[in-house]
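Note that one protein chain of the assembly has been removed; the remaining protein chains are unaltered in position.
And now, subunit A:
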Amino acid sequence: MLASASIEAGSTSGKKQRTGSPNQAQIKWRTGAQERIYNRRLIEALRAARGAARPGAHAVKEAADSALALTARGQSRWSRAILTSRLRRRKLLVKAVGRIRRRRRSPVPSKRDPAAMKVGRVVPGCRSLPAPTLLEEAADYVAALEMQVKAMRALADALSSARIASPESEAAES
């Protein structure tokens, strides 16, 4: 699926872009550049997570999500939501973070429907958004998640093969 999509990514730029059409999401996240940036961020985050103990699965997931939000550069609500929740956990400058522009176009979401709210629950920071914004966020989030899975899998595969190549590392296991 992903292989065919990456060929498409170049040709969709011909379409007329409406305000934040999901095709933009595809183009953005399926370029190799984003994945490379993500790999770098992921390694940094994993390194930071190491600390004293080895990173458990939960720590790895947190690192992976933070790295993803950073790669998104806070340009989407879901990425800001992830970054904000990390900061809150570390109790850093909560007030300053709160002042990041939270542009709510309408105080009462004008077009809300229960199906859309289902999606709002699985996308971070998007629980109560009007349907069009929610759909845009969801599209961007889906594309980003696909990239995350692809990158993590590549890393895991690379590490597995590196491990096979250097048998002395198994001495650490015990």
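Just so it is clear, a residue touches a chain if its C-beta (ideal position, glycine included) is under 8 Å from a C-beta of that chain, and two chains touch if they have at least 3 such contacts; residues count from 1.
By our rule, contacts and distances are computed from a predicted model.
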Discussion item. Just to verify: the chain that's not displayed, which of "BHLH domain-containing protein", "Sorting nexin-2", "Phosphoribulokinase" or "Eukaryotic translation initiation factor 3 subunit H" does UniProt list as its protein name?
Written reply: "BHLH domain-containing protein"
Fill in: On subunit A, residues whose C-beta touches the chain left out of the figure
1, 18, 21-23, 25-26, 36, 39, 43, 46-47, 50, 54-61, 64-65, 105-106, 110-111, 115-116, 118-119, 121-123, 130-132, 135-136, 138-139, 141-143, 145-146, 148-149, 152-163, 166, 169-170, 172-173
